[in-house]
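With one protein chain held back, the other chains of the complex are shown just where they sit.
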Amino acid sequence: MAVPLNRAKAPAPTLPPARGEGAGGRKGLASLAKAAGFRLFNSVALLLAVVVLNFILIHSAPGDPAEVIAGEMGGSTPEIMAEIRARYGLDQPLPKQIFIYVKSVASGDLGYSYFFNQPVSGLILRRVPPTVLLMVFSLTLAALVGVTLGVISSARPNSPLSHLVTAFSLAGYASPVFWTGLILMLIFGRFWPIFPINGMFDVVGGHKGLAYALDVLRHMALPSLTLILLNAAQFSRLARASMLENLSMDYIRTARAKGLSETRVFLGHALRNALMPIVTMAGLQFGPLLAGAVVVETVFGWPGLGRLVFDSILRRDYPVLLGILLISATMVIVANLLTDILYRVIDPRVGVGRGGPAQ
Amino acid sequence: MSPNLHRVPDPKVGVEVDPLGAGLEAPPLGAGPEAGGDPSPGMPVNRSQRPLERGLAFPGTPGAIKPSGASQSRYRRFLRLFLKNPAGLAGAILTAIMVLTVTLGPGLYGVDPFEIVSAPFMAPDSETPMGTDYVGRDILAGVLSGGRASLSVGLFAAMLTAVIGLTIGSVAGYFGGFMDTFLMKVTEFFQVLPNLLFAMVLVTIFGPTLFMVTVSIGLASWMNVARLTRAEFMRLKEMDFVRSAVTAGATAPRLMLATILPNALPPIIVAAAFDISFAILLEGSLSFLGLGDPNRMSWGLIIGQNKNYVLDAWWTVVFPGAAIFLSVLGVCLTSDGLNDALNPRLE
Amino acid sequence: MNAQDNVDLLRVDNLSVTYSRRGSPGAIKAVRDVSFKVRKRKTMGLVGESGSGKTSAALAVMRVLEPASGTIHLGDVDLTGLAGRALRHQRHRFQMIFQDPASSLNPRLRARDILTEPMLLCGLGSKSQRLEKAAELLDKVGLPPDCLGLYPHQFSGGQRQRLVIARALSTSPELVVADEPVSALDAAIQAQILNLLSDLRANFGLTVLFISHDLGVVQHACHDVAVMRRGEIVEMASTEALFSCPSHPYTWALLSASIPGGPLKSVLKKAFGLAPEKSLRDKGTHQNGAHSNGVHYNGLNDNGGCLYSACPLREARCRQESPPLREIDPGHFSRCHLANQVRDLGGALLAGASENSRDRDQAHGHGHSPDFGQTFPGQPKSPGDLTVAA
Partner (left out) sequence: MVLSVENLTVVSSQGKRTFPVVEDLSLSIGRGGTLALVGESGCGKTVSALSIMGLLPPGFSIASGSITLGGEKISSLPKSKLRGLRGRRMSMIFQEPMTALNPVMAIGKQVAEVLKSHRICPPGQIKGRVVDLLAEVGLPDPERQYWAYPHEFSGGMRQRVMCVMALAASPDLIIADEPTTALDATVQAQILDLLRDLQAKRGLAILLITHNLLAASLLADRVAVLYAGRKVEEGPTDEVLTNPLHPYARGLMDSQPKLTLGQGGTQGMARRLKIIAGQVPPPSQRQGGCHFHGRCEASTDKCQKEIPTLIARSGGHSVACFGAEEGGKA
C-alpha cells in the first residue's frame, strides 16, 4: 500500500521509496507479506472446512459409518469393523468424533484403504506428482497458446483469423474432454501412431535420465494435448474479450495521441491491462482443469489421481475418494494463493486489506 | 441518444413568461399540499384510503418536444435483436433439432437401447445406421434415448444453479456487510472443490439416481451465477433509479425483486444458459466414469462402456460424443445470441 | 411575506454521515456535524466542490443513507426516529430529483409506470386516479401526454430530466431535494430546466434543497446558501448577503475561481487564491458527485485545527483550534476565526475594484453596466456583464 496513512503518528504522507526498475520492488515487501499472511490464514480455514465437509459426508451416507468406511470389504471380517470403530471413535459423541477425525487428518493420516490395504495418504501422495506434472504442463501451454491466439485475433476483430479463433474457442469448450481424448487416441492410434496412447512410460524400456524424461514426455503428449485444447479455448476467448475491452479505453487513445506505434500501444498498454483478468481466470480455472485431468487420466491410463479415483469409485472406497477430494482442494487453494499474489504484483492498485481477485 | 422527431413549437408561443409575473412569490392557487392534511403522522393508515392531491390547474411549460419511436413491446425488440445475430440463430436451431430428436426420436425409431439387436461391433450399415456396441446393442437407439437423460439433467441442474446462485448472490450483493462476507466465504469454499470430484463424491455416497446426479451437478456449479448476481446487485444498488425507489417508499423485497433483479437479469440469463452446457458436460463425465443412473441410457454411459474398443469400433464413441458436442455447442451459441439481444441500454 | 412563510419546513441538526471503506480501516467522515434550516416555500442551496459531502447530506436527509448521528425534522415530524412502515408513511412528503438523467430512470419501466410507482408505493389514490395524474404531470413538465408508453432510452437527456422532475412531484411533496439537477445537461437545456423548476416551485408552493457545485446557478435559483467543504458548512447566509460580501476565505476562493478574468479576479486571487495542491490524493477518500476530482483528506487525521489547510490567511490559532460556525452578522454564519477581517478585506477589494471600473465606464462613454448591482466586467476593455457558468 503506497501511502501508510492509518498508522497512529503517520509521518507526512510518503510515496513508496524510490527504487530501481522492476514492478515488484515498488510495492514494498512488507505489504506483500501482510497480504500473503492474510490469504494464508484464509486458505487454512478453507482446508479445515473441507475436512469437516468430508466428515459430514461420511456420516450422512446411508448406513452405518463403519460400513461406509470399509467400503466393499464391509462386514466381511468383524476384526476390520472393530478396528474401524476404534480408529474413528465411532461410539463417541459426535463433537469428539470430529475432533479425532480432524486431528488424524492434520497428522497426515487420511485413514486406511482396505481394498488397496495401505494407508490412504501414502497411496494418494504417490499419485500426485504425475497429475501435477500433467496439469502444470498443460495449463502453461494452454495459457500461452490461448492468450496468443486471443491477442492476435483482437488485433483485427472481424478478420477471418478472428472468426477462426472464436470458432475454435467455442468448439474447444463444447467438446467433452473424454470425447476429445478418445478421438485423439483414435487419430494417433490408428492413422498416425507417433505417440503412445497409454501409460506414462515404456515398461520395457527402462531408460535413464534424459531418455526417461523424453519417454515420459512422449507418453504425456496425448493427455496434455486433450487438456490444452479444452483450456486454450477458454483462455483465447477471455483474452480476446479482455483485449477488445481494453482497446476501447481512454488511455489507449492517449497512447495513440502520444504518437506511439500501434504495436507499442497494443503490447505496452493494452496487453498489460488485459492480462489481469486472465491471471484471475487461471486461478479459478485450476479446479475444473483438475476435474478434466481426472477424466483424461482415465482415458489414457495416466497413473495419476484420475486412475485412483476411477478405481476407488468402483470399489466404493470412500477414505481414498475423500482423501483425493481433500488433496485436490489443497492443490486448488495453493493455485489460488499463487495467482492472488501474482495479481497483486501486476496490479499496483490492489491495496493490502482487500482480498485478491476472488473477493 | 435516440434520434428524435424535431417537432418545432411555433416560436411565437414559446415566448418566456413575463419575469415579474407568475414566477414571483404568487401564493399557490387551489389545494396546496398541506390542504390535503394528513392524519397524525404516527398512526398507520390503510394504504388505499389516502386521498390523492390533484395539484393545480397550471399551463404546461413551453418547449414540449415529442420523444421518438413507437412504443414497441420489449419482446418484439428482443426477438428483432436476437434474430439479427447469426450465431444466436444457428444456436437456437441446433438446440431445437437436438431437443426434437431426443424427444421424438425414441418413439419414431422404436428400438430399445438395452435390447441386443445383432452381433457386437457391427459397423454402421443400412440396418443399424450407427452400428452396434460391445454387446450388440443399437448405438442409434442409445443416442436417441440417451439424450433425454443428458439434456434433462443439464436443464434441471442449470435451474438449480440459477436458484441457488441468484438467492445467495442477491442477498450478498444487496445487504453487503457481514452477510456479504459470510456468503462469499461459502462461495469461495465451494469454488475450491473441483466440481467433478465433488459431484462424484456426492453421487457415490448418495446413490447414482438421476435426481442425485442433477442435485450434485447443481451443488457443484452455482458459484459463477452467485458471483455474477452479487456483482450486478452491488452495481445497481448504487444507481439513482434504485435510490429513487427507496425514496418513494419501496420495501427491501420490492427493491430486490421488482427494481434491481429485472435489470440484473441479462448477464445472469447468459450465465445460466452457459450453466446448461456445463451441466450436460458434467453429466457426460459422470456417466462416462460409470456414475450415471445405471438403468437410464445416457450419452456418457455409451462412451464409457465402449472406451476400450475405440480403435476398432470408432462409431461406438464418435456418435454419442458428437451428440453431446452438438447439443452443448447449440446451447453455447444460443447464450451468445442472448447476450447481444439482452444487453440493456443502461450503459 | 405572510407569517406562514418564515416557518422552517426542514430542520437538520448535527448531522454526521460516515462511510467505512473496505480495506482502509477507520470511517471516512463525509458529513461532519452539519446543521441548517430550510424555510417553507424557499430554496436552500448547498454548494461545494466534489467530496464536500453535499450529496451525502442530501441522501441522509432523504434517509437513503443512514446518518451516523444528528436529527432531521420535516415540519414537526422527526424523521430520524422513524423506520419501516412509519417512515414509508412519510415518504410522500419529501421526494428527490437526481443528477444523471441516464441512470435515474429504471430502463425496464415505461414512463407511465415510472410516474405511478411513487404514488402506488405511498398508497395514494386508485389506479385510474394515478394514471390521470401521470398524464397531468407530463403536461406540467412540458412533455406531450402521448409518450406515457415509451421507455427512458427513447427520451433525450433534457426530456428524461423532465420525467425525473415529474416523478418527484407525483406524490405532491412539500420538500424536494434536488441533487445537481442541471449539472449533466447542456447550457440551453439547463436554462429550460431551471425555469421549469422555479415555475413548479412557485406554483406548487414547494420547499427545495438545491445541491450544486456551480455558484452562478445557486445564486440564480436559491434564497439561502450554505457553502460546504470537507463535510462541514463553512459559511451560511441568505443569497443576497453571501454574494454581496462573503466572510470565509474558501467562499472567496470559490468566487474568484468562478468569475471571468479581470482586475477583481486577479486581486481576489492574490488575497484568497488557493495554493496549488501539494499532497497526493489519499486513497481512503470517498469520491462521488458531478466531478470526479479527488480530495486530499480522509477524515482520519483530525488534528483539531481548521480543515482549510490551503488557506492563505492561516495562522497558528487556525492550526490548533477548530473554528465554530459563528453568526458574525444577523443570519450570516461563518466558520473562520478571522471572519470579520475576511469580510472587511473582501468588502474593500470589492469596493476598490468597482471604483476603477466605474471610472473606466465614464472614460469610455458607453455606460454599459446595468443599473442594478455592479456586475464585474470581463476583459478590462469592455465592461459589459459577462456570462459566467462553471
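Read from first to last, the chains carry the letters A, B and C; within each, the first residue is number 1.
Operating definition for what follows: contacts are C-beta pairs under 8 Å (C-beta built on N, C-alpha and C of every residue); 3 or more make two chains touch, one makes a residue touch a chain.
Bear in mind that the values here come from a model prediction, so they are computed numbers and not experimental data.
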{"item": "Residue of A:H163, A:R190, A:H207 or A:R253 touching the missing chain in the full complex", "value": "A:R253"}
{"item": "Which residue of C:V217, C:V234, C:C311 or C:L338 touches the chain not shown here", "value": "C:V217"}
{"item": "Sole contact to the chain not displayed, among C:L254, C:C306, C:L325 or C:A339", "value": "C:L254"}
{"item": "Residue ranges of chain C at the interface with the undisplayed chain", "value": "49-50, 156, 158, 186-192, 194-195, 198, 213, 215-217, 219-223, 238-240, 243-245, 253-261, 264, 269, 273-274, 276-281, 283, 291-296, 350, 354, 372-376, 378-379, 381-382, 384-390"}
{"item": "On chain A, residues whose C-beta touches the chain left out of the figure", "value": "2-3, 15-16, 18-19, 26, 249-251, 253-261, 264, 268-269, 272-273, 276, 346-349"}
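Here is the rule we go by: only the chains that are shown with their structure count from here on.
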{"item": "Furthest chain, CA centroid comparison against chain C", "value": "A"}
{"item": "Middle chain, criterion being Cα centroid separation", "value": "B"}
{"item": "Distance from the mean Cα position of chain C to that of chain A, given in whole angstrom", "value": "54"}
{"item": "Rounded Å distance, chain B centre to chain C centre (Cα mean)", "value": "43"}
{"item": "Between chain B and chain A, distance of the C-alpha-averaged centres to the nearest whole Å", "value": "28"}
{"item": "Touching residues (chain side chain B, partner chain C) in the complex", "value": "1-2, 4, 16-17, 22-29, 32-34, 36, 38, 41-42, 44-56, 58, 60-69, 71, 74, 239-241, 243-251, 254, 259, 262-263, 344-346"}
{"item": "Contact set on chain B toward chain A in their complex", "value": "184, 188-189, 191-198, 200-202, 204-207, 277, 281, 284-285, 288-291, 300, 303-304, 307, 310-311, 314, 317-318, 321, 324-325, 328-329, 332-333"}
{"item": "Partner chain B, residues of chain A touching it in the complex", "value": "46, 49-50, 53, 57, 60-62, 68, 170-171, 173-179, 182-183, 185-186, 189-190, 284, 287-288, 290-292, 294-295, 298-299, 309-310, 313-314, 316, 318, 321-322, 324-325, 328-329, 332-333, 336, 358-359"}
